[in-house]
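Rather than the whole complex, this shows some of its chains in their spots.
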Amino acid sequence: MTFLSLNHITHQYFSKQGFTKAIEDVSLSIEEGQFVSFLGPSGCGKTTLLSIIAGLLTPTEGTVTIQQQPRSQTNIGYMLQQDYLFPWKTIQENVLLGPHIQGNITEMKKEKAIQILEEIGLESVVKSYPSQLSGGMRQRAALARTLMTDPKLLLLDEPFSALDYQTKLKLENLVSQMLKQYRKTSLLVTHDIGEAIAMSDTVYVLKARPGRIAKTFQVPGHLRTLTPFETRQHADFNDLFQTIWKELDQLETESIN
Amino acid sequence: SQSPTTIKVAEVTRSIFYAPQYVALEKGFFEDEGLDVELTTTWGGDKTMTTLLSDGADIALVGSETSIYVYARGASDPVINVAQLTQTDGTFLVAREEQPEFKWEDLNGSTFLGQRKGGMPQMVGEYVLKEQGIDPKEDLTLIQNVDFANIPNAFASGTGDYVQLFEPTASIFEREGKGHIVASFGEESGHVPYTVFMTKNSFLEENPEEMEKFTRAIYKAQQWVQDHSAGEIADVIQPYFEDTELDLIETVVDRYKSQGSYAEDPVLDKEEWSNLKPIMEEAGELPADVDHKTLVNTKIAEDVMK
Amino acid sequence: MKQSPSTDETRFQQHLKKLQKEKRSIMIWQLIIFASFFSLWEMSSRLRWIDPLLFSSPTKISDLLLAKATDGSIFMHIRVTLLETVAGFLLGTVLGILLAATLWWFPKLSKIIDPYLVILNAMPKVALGPIIIVALGPGYFSIIAMGAIISVIITTIVVYSAFQGVDRNYVKVLRSFGANRFQIFKEAILPASFPTIISTFKVNVGLSWVGVIVGEFLVSQKGLGYLIIYGFQVFDFTLVLASLMIIAIFAAIMYQLVERLERKLIRG
């Protein structure tokens, strides 16, 4: 069943001097429980697209429907390009931000928060402030915050880009496992071809100026069952990597000329 | 002839009260004496005396009480009073309500907006009140916390039943119906050395001739003021009061002239000096008893009058 | 399905129109505020809701200004005050930067005089007026000094801390090329602190106005501060308010100029 569908989304940013066409005529639909990645050069409108899906931006054209209904905000979890933990709140308060805003902090929610924090290995820093945490820990806390409101749809904007390589590989595993466990429908934005292949069922490659879908790749079924780390080591990984690499390379050359 | 000697004069404020000074400037009496007078306004007695002491000016036009303060604080180079310009207090008692039958007793129980503590107007004001049998501490509410320049607007915005004001503000208030001049502190106080040209002893010793020329010009102006009508005086000094209407200047000159505020000659005599001391003593501001001969030079003034 | 470029353009035009409409609405509101403020003032003054002696009225003020513009005297006063302010501003700023550079050059000195700087900085400089007269005599020097003194210490402190805040790694780069202390200052410390220096300009120009006006209250024959204190002396509030208005306008213009300079220099 189609969970999310985008219908001819176009978005322009206006300024006094002119406009930037961030994305043009993007249509796609995603099944429930699927994991989808967007790959593309910087400025191809990935963040814009997620903002539109999250309902934080109204597209100049086109519509977004979730389960055939117009999008309602609160059942979407949006994890921004950086962690954006509130520095003046403790990790616990940060993770409970959603329920706090929605005015329904209950004992149950608190327990759930503790439970999620335990699962991602942050139980020891519950009372710490974000500045006391390493980059990887902060990203994990931001993920926990996003999961707290139990969203049906997860939007992840380069969640691992600020991390060093080892931390990144570990976190990919963790996230992939958690999402499978909670059966979330997820959208991941990334610059990293390996990451896209390792984590998703479908990879959309976007081209820039204006942002459009250039190509769609399906990740072979036998890779999908592996953890991201294992996928990266798999022989078939390299082939897909090369294919996508060439595609991206060509897009970049095109866009320069 | 020689090029004129430059004399720097600092005046305590710009006021019609000092009309003879502007007459001397406008009529060229200083130039006749070969002096080039540069006039600066140093707003307030403190700044004027500071200017004089720090050699920012050769001659200061300021209340003579400051010379006593300076002397009493142990000046090495005392400031000598040379030529008197005004000889009475220059303030008036202005009442909020019209009072054709004003008696000083009316002040009892009222709120009186006086001048700020330590200055000559305040001291004369309190002295006059006491002379009239009013105890400023007991018989009325005395407001003394407002800066000189802000007393009129404090009164105009509703503070006090009576106020002690300089000209031209008193006349403006009367004209606008904001208040009514009911008495003159100048008339009540009698002759005192009020505003005087003074200079440091050292300057006096080094430049006796210039000082004499200066005093002579002032004396000429004083005579001129005595001999001419308020209207004529107003015409002459108008350039110094650009933003004031001519008829107002005339009113004010007339008021000061008729109550004898402008000294007829530059001599600051012993009697006037001894009037000053009880006033300061009453106000509790006389730091030391200073003789007339210590701080006043009458010789120059007397010489130029010959 | 493909959007034709003309629709993109149309949407942009619509957007521009919306912007323009909003801008117009803002300007109309600004005019309404302006007009109602002055007409309310005029009316209250005429109907004697407020004391016209104390609050004057816009027509009286504009009459006065017109008269003074006709005889040219107001321009003389404006010129005097402007020159004093600019001189005070430049003096305070340049001295402050030089002091900051000295402190940077001698780090030990900066540690030694730190408590004295704090005291000098906290000191309300307007209270120093008469002492300045003692030092510099009655005249332009005192007024300009007042305009300078009020900004020099704060400039020193702010610029010095900008110098200290320069990323150590720029210095590292220079040192890796064997730069000496002077080269480090010239090539990294000073240019990296440039934005801060420019932004102190904005503060200093305001402070210099305060200093100069206070200075003119103390000693002066000319200038807008003189007009205010003289206005008080003769109880001419029309003159006082007219001078205040001119001061407000010129101070705002000067501030805007500095801000424009800031935007230009920091962008470029």
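Observations on the structure shown:
We call the chains A, B and C, going by the order they appear; numbering starts again at 1 in every chain.
As a working rule, a residue touches a chain if its C-beta (ideal position, glycine included) is under 8 Å from a C-beta of that chain, and two chains touch if they have at least 3 such contacts.
Remember, it's a predicted structure, so these values are computed and weren't measured experimentally.
Protein chain copy numbers over the entire complex amount to A x2, B x1, C x2, going by this structure file.
One rule holds for everything that comes next: only the chains that are shown with their structure count from here on.
Interchain contacts link the chains end to end along an open line, per the touch definition above.
Taking the mean of C-alpha positions as each chain's centre, the chain lying farthest from the centre of subunit A is B.
Top-ranked chain pair, ordered by C-beta pairs in contact, is B-C.
Here the chain at the heart of the shown protein, by mean C-alpha position, is C.
Subunit C has its Cα centroid 38 Å from the Cα centroid of subunit B.
One simple way to say how far apart two chains are is to compare their mean CA positions; for subunit A and subunit C this gives 48 Å. Between subunit A and subunit B the centroid-to-centroid distance comes to 84 Å (mean Cα coordinates, whole Å). Counting only residues that touch two or more partner chains, subunit A has none. Residues of subunit C that touch subunit B in their complex: 51, 53-54, 64, 73, 129-130, 133-135, 137-139, 217-221, 226, 229-237, 239. Residues of subunit A touching subunit C in their complex: 8, 10, 12, 14, 16, 18-19, 21, 24-25, 60-61.
Interface residues of subunit C, counted against subunit A in their complex, comprise 1-3, 8, 11-12, 15-16, 19.
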